[in-house]
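All protein chains but one are shown at their positions in the complex.
What follows is chain A.
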Amino acid sequence: MLGVDKNLVELFYRYRDLAPQLVPLDYTDKPAVTLPYELIGSMPELKDNPFRQRIAEVFSEDGDGNMTLDDFLDMFSVLSEMAPRDLKAYYAFKIYDFNNDDYICKSDLEKTVNKLTRNELTPEEVNLVCEKVIYEADVDNDGKLSLEDFQHMIIRAPDFLSTFHIRI
């Protein structure tokens, strides 16, 4: 995904810059270094992103947002320009699926809405919006959005490709 080696090197330095004392420059013997979420979440690229914790959780091996270099590379390769649409959709789905139940259900949507609007909507409004979203995007009528529903929706939102993208 990171077609250019330069990107990889750049990403490695970014990773190392987060904690120069922890991350060795020499990775030949594959040291088991894991950076805590606090460091990952403080990157300028993620710092203000309302979904930063989710992103880190989804891409981290332990599910708590602590990342190894591989996880870090994974994350930015999915969020890079070159990543295919399906891959992006899959991870976006995981990000919005807060409770990891493989469906975006109403509670997930509520969390998303609150994150997107910084809790500015009243609970009734949030409820209404979530219902509308499910009504619109739920092709199979099971009251929650599956990955297929989500992908189906993504196709019709061409902006998704350019917005689900973090520049390094």
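Couple of notes before you dig in:
What we mean here is this: a contact is a pair of C-beta atoms (placed from the backbone, for glycine too) under 8 Å apart; a residue touches a chain by one contact, two chains touch by 3 or more; residues count from 1.
Definition applied: contacts and distances are computed from a predicted model.
Missing chain, UniProt name from the options "glutathione transferase", "Cytoplasmic tRNA 2-thiolation protein 1", "Vacuolar protein sorting-associated protein 33A" or "Transmembrane channel-like protein": "Transmembrane channel-like protein". Interface residues of chain A facing the missing partner chain: 1, 3-6, 44-51, 57-58, 61-64, 70-71, 73-74, 77, 79, 83-84, 86-87, 90-92, 94, 96, 98-104, 109, 112-113, 116-118, 120-121, 125, 128-129, 132-133, 136-137, 139-142, 146-148, 150-167.
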